[in-house]
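A single protein chain has been omitted from the complex, and every remaining protein chain is retained in its original position.
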Amino acid sequence: MDPGKLLLFTVGGLSNAAYLFIVAAGLSLVFGALRVINMAHGSLYMIAAFVTVVVANRLGAGLGFWGALLVAVAVTGLIGAVMEILVLKRIYGQEHLIQLLATYAVSLVFAGTVRAIFGSSYRTVAPPISGSIAFAGFRYSVYSIFMIGAAILIAAGVYGLMFRTGLGRNIRAAVSDPELLNASGVNVTRLYTVVFVIGAALAGLGGVIVAPSQAVNGSMDTDVLVLAFAISVIGGLGSIIGSGVGALIVGMVISFGLVNPVTNNYAIAFVFIIMAVVLTIRPWGLFGRPEE
Amino acid sequence: MRQMLPSTRADRVRWVIAALIVVFALAVPPLANLQESINPDSSAKFQIFLGTSALVLALWSVSYNLMLGYTGMVSFAHAAYYGVGAYTVALLFKRYHVPVLEGLLLAPLIAALVGLVTGWIALRAVRLYFSLLTLAISQLLYSIAYGWYAFTGGDNGIHGIELPDRLSDYGALYYFVGAVVALCLGLMFILVRSPFGAALAAIRENRERARSVGINVKAYELAVFTAASAFAGVAGGLFAIFQQEAYPEQLYWTANAQPVVVALLGGIGSFLGPAVGAFIYVFLDHVITSSSQLKSYFDVTLGAIVLAVVLIVPGGFSSAPDLAVRIYRRFRPEAEAALQPAESMGDAIRLADADRGIAAAAIAAVPVRTGAVLLEVAGLSRHFGGLRAVQDVNLVVHEGDRYAIIGPNGAGKSTLFNLISGRLKPTSGRVTFDGRNITGRPPHVIARAGIGRAFQITSIFPKLTVIQNLQYAMLANRGRTVRPYGIANRAYREEAMELLAAVGLDGLAELPAGRLSHGDQRAIELAISLALGSRMILLDEPTAGMSAYETQKAMELVRRIAGERGLTLLFCEHDMEVVFGTAKTVTVMHQGRVLVQGTPEEVRRNPEVQQVYLGELETEPEVVSR
Partner (left out) sequence: MSLSVKGLNVHYGKSHVVFDLELEVRSGEVLALLGRNGAGKTTTITGILGLLPGASGQVRVGDIEVGRRPPYRRAQAGMAYVPSGARCFPNLTVLENLEIAAHGNGRRAWTKETIYELFPKLEQLEANMAAGLSGGERQMLAVGRALMSNPRAVLFDEPTEGLAPVVVQGLGELMRNLKAAGVAVLLAEQNHQMALRAADRAVFMEKGRIVAEMPAGQARGSEVLHRILGV
């Protein structure tokens, strides 16, 4: 493979990794603090993408996308709050089985609602930053560079939140001992809602950022959920760094899988092979901790 | 006198319901024909077709419940094995012209083979990670069915499967499918009642405990995963026959929603629950899709139903008999009073009877050879990152010894126990038991080699009855759980009862263990460790949470049984009275190392031990009294 092509597919892989990281980080944050795998995480991502399409197209080009970003993140955050209060609060500390089934049921409701409203057609939205850069014989869209930048910014933001703020400290404390945290004067009930809202908003942010780069449709919830699971499992559930590394691996594999028609059909399959290999060697993922 | 418990009455209701289901299933074709003759608008063919799909769904869901309800595994790959079954029949017919009935015989074999290989990979991980790994496997199989266009027909799937003439009639096809489903359900029913099924229940209730009574958890999980795959393969093969097609979406991971929802609707706690759920599901599906308003909200309705079941009635439809019995008894208060089971007061250990314990057949009866070395730990270390939890520990435990390990929290006692019992693998060093090197062997092997264990934090099988806790532990430890036939609940009843009497629990034998009070659960914990027929028992703070009197009583029981029956004890304990009153040998651990070992008296007088552990407190009263 010549260097120009290598760079092309690398940038493609990085922009895949960008939105996947944002989604997977939300999933991992929620799992780390609340010990719940949110099967409806992909639905929140899909809802945000549809909201972006609707709002951005109504507001028109230019400002439209940025307005949609605010609306979509607010909507997913709000849905997250309602979901946490109505469903999640009843299933904390229960068996994984119950948690998986309950959030799975929620995802069915979300997916059904989205399909009932938007039907099965594909929708698109124009990127807020158009244009492309020519380099070494290939053209790169400015928006895919923007996606990579946005993901780096969000990664820094999440890191700062977790290790530089009182909220992050409280979230980490809740991971190890929620009872003691409650008796130390922190409202853990509300903290859990806040964590879930942040997770939901990250899913939403992922959906907003991905919307201009893909066709928005009614099955993008399971598509992204499956990849986010693969990332979390490769990187280790509950680890934000793991989400980053996992997203890079998965993003690159998908991008390079598209290099030729032979591997094209099985690009996704490679992701799962890597996932199986990682778990066979490290059953808790690269950066995960054994669960007892 | 055998006490009539609420569960047995509900069981009778269940048998009646099961019989009704069979009658109903047999009557579907005549009823459909009858309806058509009364109301020419309804199509008997369509009704029978729906009935056939309910039968297939019932088989698929019951096979899913082998994992979900009986073993506690959540798999997202079950649809894939169902799909493999369907593709086996379809591809054999299309590509190799194998008749469908012969294809149906091969379907479970191929599905089982795929299940075995993929299950082996998935079971490298546990619980949640296992679930997510099955998801990956499912998507992998899907992408093969979807992407291998030349062989599988890609997204078009395979159509135009032809049936032999005998099965071309809808009614005949229905009874044929019904017979195959009934045969498979029968086999699965035998499986879940057998000692093998007991091992599955033990794993579901408490993996760690299951391992420590001698169950090779991974092997059993793989076995049930493979068996469930085989039955899913039959269901998929039947699907290909009655629908005459196979397509890749059958394998997609979201297709698992169907058996999950069906099992939940029917109730994962009962054998036929998912089968009942299948008929309800097919009926609901029919109602929703034939209504133009509800049709576009199929997923929403389904999601709402699942959510409601999970949050409100986790027992599903099959908890109805229990509910009915409860309601019935509400109107007959005198019946309720008569049926009220004994209450767990937490005083079991006060009723303990050491003499009955000494006589119990369940306890190992290997005579003590004079003071031979039973357990030898040499240079054992375990590091967690930079933390040296256990560092170069040497111990020799002789037969018949009562050996105590003491030290503050964090001294490495629990880690040492976990290293000996196989829960953790040592970084270096060697453990020899009865002349056999058991270093780093898995817990079930060590348990079967003769080291029983009681945990510091009570570790029992909460939803099993008290007596089942012991019966299943005994089945496991004596290697009987490999048998996939026979009835587990009839095995070792007397032996278990004897032991329950010894720890004062005989009045509570038929209650779910999790309903007992904390103190009584400690007694179960103790009884399980005795039931294992082990030569050596590891007791991790056996009297934690007991009162002084109970402590004294429990230790007397343990001491006498150990003495009379030649058991060797290795225990750790914070209560110095228990330690110095029971132990023949004491080891003091400090910061992962052995500080001192010797007789209780030597240890008590050791100045170093006084300095780092005992301090002045323990010796103060003695100084005063002298």
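Which chain is which? They are A and B, in the order written, and residues in each are numbered from 1.
In the analysis below, contacts are C-beta pairs under 8 Å (C-beta built on N, C-alpha and C of every residue); 3 or more make two chains touch, one makes a residue touch a chain.
Every value quoted in this text rests on a predicted model; they were computed, and no experiment measured them.
K.L.:
So one chain is hidden, and I want to know which residue out of A:Val106, A:Val125, A:Leu181 or A:Ile268 touches that hidden chain in the complete assembly.
P.N.:
Here the residue in touch with the unshown chain is A:Leu181.
K.L.:
Which listed residue (A:Ser144, A:Asn170, A:Thr193 or A:Ser255) would be found touching the missing chain in the intact complex?
P.N.:
Result: among the candidates, A:Asn170 touches the missing chain.
K.L.:
Please give every residue of subunit B in contact with the chain that is not shown.
P.N.:
Residues touching the hidden chain, for subunit B, are 387, 407-410, 517, 519, 545-549, 551, 574, 590, 611-618, 620.
K.L.:
Footprint of the hidden chain on subunit A, which residues?
P.N.:
So the residues of subunit A touching the unseen chain are 166, 169-170, 172-173, 175-177, 179-189.
Quick note on the criterion: only the chains that are shown with their structure count from here on.
K.L.:
Quick check: how many Å separate the C-alpha centres of subunit A and subunit B?
P.N.:
Averaging C-alpha atoms per chain gives centres 34 Å apart.
K.L.:
Can you tell me which positions in subunit B touch subunit A when the two form their complex?
P.N.:
Where subunit B meets subunit A, its residues are 68, 72, 74, 121, 124-129, 131-133, 135-137, 139-140, 143-144, 146-147, 253-254, 257, 260, 264, 296-307, 310-311, 314.
K.L.:
Residues of subunit A touching subunit B in their complex?
P.N.:
Touch residues, subunit A against subunit B: 37, 87, 90-91, 95-98, 100-102, 104-113, 115-116, 222, 226, 229-230, 232-233, 237, 265-266, 268-269, 271-273, 275-276, 279-280, 283-285, 291.
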